[in-house]
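Here the complex is missing a single protein chain, while all its other protein chains stay put.
Chain nomenclature is as follows: A and B, assigned in order of appearance, with residue numbering initiated at 1 for each chain independently.
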Amino acid sequence: MSPRRTDTGGRIDRLKTIRFTFDGVAYTGHAGDTLASALLAKGVTLFGRSFKYHRPRGLLTAGVEEPNALVTVLKGEVREPNIPATMVEIHDGLVAISQNRFPSLAWDINAVNQLGGKLLSAGFYYKTFMGPVIGPLKGTRFWMVCEHFIRRAAGLGSAGSAKDPARYERMNAFCDVLVVGSGPAGLMATKAAADQGARVMLADLEPRFGGSANWSDETIDGAPASDWARRTVAQLEGRDNVRLLPRTTVWGYYDNNTLAALERVTDHKEQPGKGEPRHRYWAIRANSVVLATGAFERPLVFPGNDRPGVMLAHAAERYANEFGVLPGERIALFTNNDSAYRTAVALKKAGAAIVAIADVRTELSAEMRKLAEEVEAEILAGHAVVATEGGKALSGLKLQRFDMANGTLTGDARSIHADCLLISGGWSPTIHLASQAGAKAEWNAARQAFLPPKPTQKWIGAGAFTGSFSTAEAIAEGRAAGLAAAGGTGTPTALPIVEAVPGDPDPAPVFEIRAKGKSFVDFQHDVTAEDVRLAHREGFVSVEHLKRYTTLGMATDQGKSSNIPGLAIMAEALGKPIPEVGTTRFRPPFAPVSIGSLAAERFGDLKPERLTPMHDWHVANGATMYSAGLWYRPMIYGHAGETVEQAYVREAKATRESAGIVDVSTLGKIAMQGPDAAAFLDRVYTNMFSTLAVGKARYGLMLREDGLAFDDGTTWRLGEQDFLMTTTTANAGKVMQHLEYFLDVIWPELKVHVTSVTDEWAGAAIGGPKARQILASCVTGTAVDNATLPFMGIVRGEIADVPVMICRLSFSGEMAFEVYSGAGHGTHVWEALIEAGKPHGLVTYGLEALGTMRIEKGHVTGAEIDGRTTARDLHLDWMLSKKKPFIGSAMMDREGLIASDRLELVGVIALDNRPLNGGAHIVEEIDEANPHGSIGHITACCYSPALGKHIALALVKGGKARRGTRAHVSDPLRNRFGPVEIVSNHFFDPEGTRMHG
Amino acid sequence: MMAEYSAFSLLANALKGNKDWKPAWRKPDPKASYDVIIIGGGGHGLATAYYLAKEHGITNVAVLEKGWLGSGNVGRNTTAVRSNYLLPANTRFYEHSMKLWENLSHELNYNVMFSQRGCLNLAHTPAQFDDYARRGNAMRHLGVDAELMTPAQIKRLIPALDISDSARFPVIGGLMQRRAGTARHDAVAWGYARGADRRGVDIIENCEVTGFLRDGDRVTGVSTSRGDIRAKKVAVAVAGSTGRVMQLAGIETMPIESHVLQAFVTESLKPFIDTVVTFGMGHFYMSQSDKGGLVYGGDLDGYNSYAQRGNLPIVDEVMSEMLALFPGLARVRMLRSWGGVCDMSMDGSPIITTGPLPGMYLNCGWCYGGFKATPASGWCFAWTIAKDQPHDFNAPFTLDRFHRGLVIDDKGQGATPRLH
């Protein structure tokens, strides 16, 4: 009962001992071992519990398709759940634990689920847990109570919440030929393409290239196949035009021959090397792809086929030849095809006793009979396994005579003592990537398998992927594919010569042995053959319905071993051939991909941060920053002990009393030049710009094509053909694209060039009664008096020896100026302005005070120009020129846009003198218990130091007509209700006397 | 008549080895004519058939599905159900849907596993928080539940969420709809199919419509891969394929673009999050299925497509946003991705209407919102077909609203479908 390690052979290094733990127990293995092979060598047979019935499970496979042996790998607090033990390379200090069991893997309380077997059949959830129609558990309540327990029982491993400290990186690669899979076909393809001088990449998900050559026990050119593989790899290593990627799973085949791959760079190391990422995500653009991805062996479906100790035949071959581990001492085989005989030979050679080979076929070739004799196995032709025995490890099996023609079992059951049963139900080519690329697989009746179709993208198949299961064919097809992919022609040199155990590639069309007991199709999800038949009885017969109803093929292995047996059982129930049941389209990824690798460099760094030129100054001078889109902007410059409200009230008040300065560098800025620039602006803005004098600025409004308001800002005429447009911070990118679209697509005849210069200019707005004095004290080269710099005028001068452009315009409603300098001089000019302002009580202010002053003035921003409002809604209809068409002019008068019940901009004053909230609604009558009858909502609010009141801007139905009336604020989310007065949005200085000075 | 599903019938059948279960719906051949033909055996088409039979007594109905039932978006979405919209027309409609959802398992005698685990929209800037408050209050004024949450409350609800100030976009609050949740998507299609079938509706799979039978302008039936079928009324509910089907009727242009939306699921995990959660500084939403997989998605691929195949940049974007919220998930693995084709309308809202041709009825333009709309969409479409006029709930969702300037634009993006 002790599977054991052989003395020689395989990829492991017996001189290197590795220490690791599994479920808290210390084990040793050897360098080159996987967690699966190392534990198997120590006699471990129980690796996991199944999803639904919590049945004990062992290793079914030796590779990526493993459905049973899933573990969680722990790195301190960081957890990596659901990793197949077959894919974990052991290293010193590895800590792995089993999953989905309580209290322990050996004694799992949820195994009680097995008693409910027939109750928990496919689709049982849909038929129950609905609960009573009336009473306290009506509606969704009863289900949610049940669900609470179901959710806790379901699920495999646990994810952690500790941040993964590992680094992930992304590589973009380009090559002439990408070869996927490094078996004999892939190696030949790589070599052939490389010899043609092509830039070749070779990727394989295993750590060691060679594929089946690593375990086939065949010879190539007289040497063991694995030696041939080593030699061939050695010829490829170090070549400039070849990049070798071991531990790299090509998981996605996207449009235009873009393939995605995951390289596990350091998972197999105790400590990553300097600068090494954990995973590397490759986006590979390949001119041509060679798919040499091999084939997956299929299990046979029969009662007890899930008992630990039942394993796929080739997996046992891999454990024996690649890892030097025998999965058992007394081994039986059960097959429908010739490939299992090769396994018997290999295991015999490795030291196991082959007690019997059961074959569903009655007629066996002389060659197979000879092989059976060689391994001294009893041959049971026309027999099938009908039961397995044992608890958490196999102790024996039962066989009966089997008639392939009608699936009947006859005669008495016979018992055989064995500690390992190897099964083979034929092979399915690994066509996932081809299917992802868009092609539909084709059924091949001889091979009893779906074969790759004609390519829809630029790939060529080779080897077992194409259904050519012999190594000799793989070598020939591999070389041909490599040559063709590289655009070369055939060479006359001889192909390597393969010596292999003979065998017919075509299996008998037997997938299931129908006998009493649970026969598993999808091991992880516990889908049995009876579940498939139940789906059939209930009409879920198309392949997609089968999948969705039974969850067949939806587990972490995505049905790599279960899809075809499931289809076959359904086909039999329907009395139709397999291809008529259909085949599912494979979707990315081929095998699960770490989310960290997909985020790569953006893990922990989602989006760029945009900082204004004066950012560091703000932070150093007490600003509280907050994010506005990608930008960071000062909210307030708080003093010690101040609340946010106290700070912004102080800042706004000081600005209106003396002067304030604010960073406006984030405004979008677009330079617009050319002989038709003025004409273009006339089309883009609702108002006229061609009449604007040089050296003057004008406020402009843009509409979308559909006639709704889009953006606003000032545009400055710097020269006859030279304008500087400003946009809102949020819409800078959108406006730029809008302008480019019209210039490039709609009006290519206009001679205008637009350039985004947002980041080229630093902007400071300085406003207040003392603003002009402050400027006058620090600006040289120009006067700033009313005559030289009237409202909306522009001058150029210098501040602290730096050239600046100054425009007199106002958002705050004060006498105000925007001072622009080159971005590199932003802080220098800002500091000079601050210094000049000191004697005048200049304050810095943030977005809160900016917002406060704009609310007092009733100016609109993105909260009001929200993509649903019109110019009329915002009382900007005075800006709609009647002298010219402009973007949106044809559409702005449609019935829905001029209706009388539209939301219109108003001012709101709290009559109870309490703060208002953004997003509160306005109602005519308060009903706190049952809020209803919203007539609009608050877009922005503040305490107005100028008015001494809590005020807000709001969009209210028919708002203009409601001015002077009372309404109520209704904010059930924050339980704030109270009376308000609706007024004009221009609260403060509506005539603009302050800014006109 | 099929047996009722219940714990009792489950037990009784289990004792008999589950041999007596009958098909969930029949597989009839098409008749020569029907009162109503519904093109599209997805969630909406099946729900329409169900409510035509149940609410209006119209049972001489055929649902024609070109492939397998439920093969479109009803089985390709991220299963969220919510009614947390901004604009009243949408809120009212989706709230009607929510009320139907709340009793749907009982009504259909089929457990659609609607679980009201809540939907939380995370806010990351003060302006966004105000927007959410506006929306939440709009919901409350229409009798829909909504509440604001503080970061501390959010952290208690979702411990794995990064709410630290050092996050690139710190969480400053959220808008929660507790009655929102998730449902088992396929079960919705199957439950409606079974319910409609039990009331006499013919559900005909593998029956592709290849043309419309016309008498002048009037639509009088359809040509299909299984022959011509006549009908007094022909209803189209083929979201994702609306462009294609309407072209068969000679209608070349529509206020719709077909776009691919990808969705993703991780390997199965023990309970990780309870609610549906959305990220405010990008486009990301996630929930956890009963099986344990994290189900999530993001933005459209962004161009017209009928390919049900996604692109790589969106995969990267969605995963990056996921880790910005849940940095502990870097070692969790994406198991499967898939693409669904969405009807993106010009204002982000659907169309349920009579016309545009006489004898024809149209249900389309579901953008991202189709799954949660399924019950109300079927209910309203059935009403519209039966009475030849819309119900108040779908009266705003006309086809001519675009031309008349009566758009229902929840996101305020205008006629750029990929932004809705």
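We adopt the following convention: a residue touches a chain if its C-beta (ideal position, glycine included) is under 8 Å from a C-beta of that chain, and two chains touch if they have at least 3 such contacts.
The rule we apply is simple: contacts and distances are computed from a predicted model.
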item: UniProt protein name of the chain not shown, from "NADH-quinone oxidoreductase subunit K", "Sulfur carrier protein", "Ring-1,2-phenylacetyl-CoA epoxidase subunit PaaA" or "Sarcosine oxidase subunit delta"; value: "Sarcosine oxidase subunit delta"
item: Chains in view that touch the one left out, judged over the entire complex; value: A, B
item: Identified contact with the non-displayed chain, of B:164, B:247 or B:389; value: B:247
item: Per the touch definition above, residue among A:413, A:500, A:688 or A:891 touching the missing chain; value: A:891
item: Hidden-chain contact residue, picked from the options B:82, B:309 or B:336; value: B:309
item: Chain A residues touching the omitted chain (full complex); value: 254-256, 258, 285, 438, 456, 683, 705-706, 737, 740-741, 744-746, 748, 885-886, 889-891, 894
item: On chain B, residues whose C-beta touches the chain left out of the figure; value: 241-244, 247, 252-258, 302-307, 309, 311, 313, 346, 402-403, 415-418
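Criterion: only the chains that are shown with their structure count from here on.
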item: Distance from chain B to chain A - Cα centre to Cα centre, in angstrom; value: 22
item: Complex contacts: residues of chain B adjacent to chain A; value: 5-7, 9-11, 14-15, 17-19, 21-25, 27, 67-71, 75, 88, 102-103, 105-106, 109-117, 124-127, 129-138, 140-143, 146-148, 159-160, 162, 168-169, 181, 184, 186-187, 190-191, 205, 266-272, 281-282, 288, 290-292, 307, 309, 311-312, 315-316, 319-324, 326-338, 401, 403-407, 409, 411-415
item: Residues of chain A that touch chain B when the two form their complex; value: 51, 78-82, 118-119, 121, 124-130, 133, 138-140, 143-144, 147, 150-152, 154-164, 166, 168, 170, 252, 254-255, 258, 260, 283, 438, 530, 534, 537-540, 542, 544-545, 548-549, 551, 554-556, 558, 587-589, 592-596, 598-600, 602-607, 609, 626-628, 704-708, 862-863, 866-868, 891, 894-898, 917-921, 923, 930-934, 937-940, 970-974
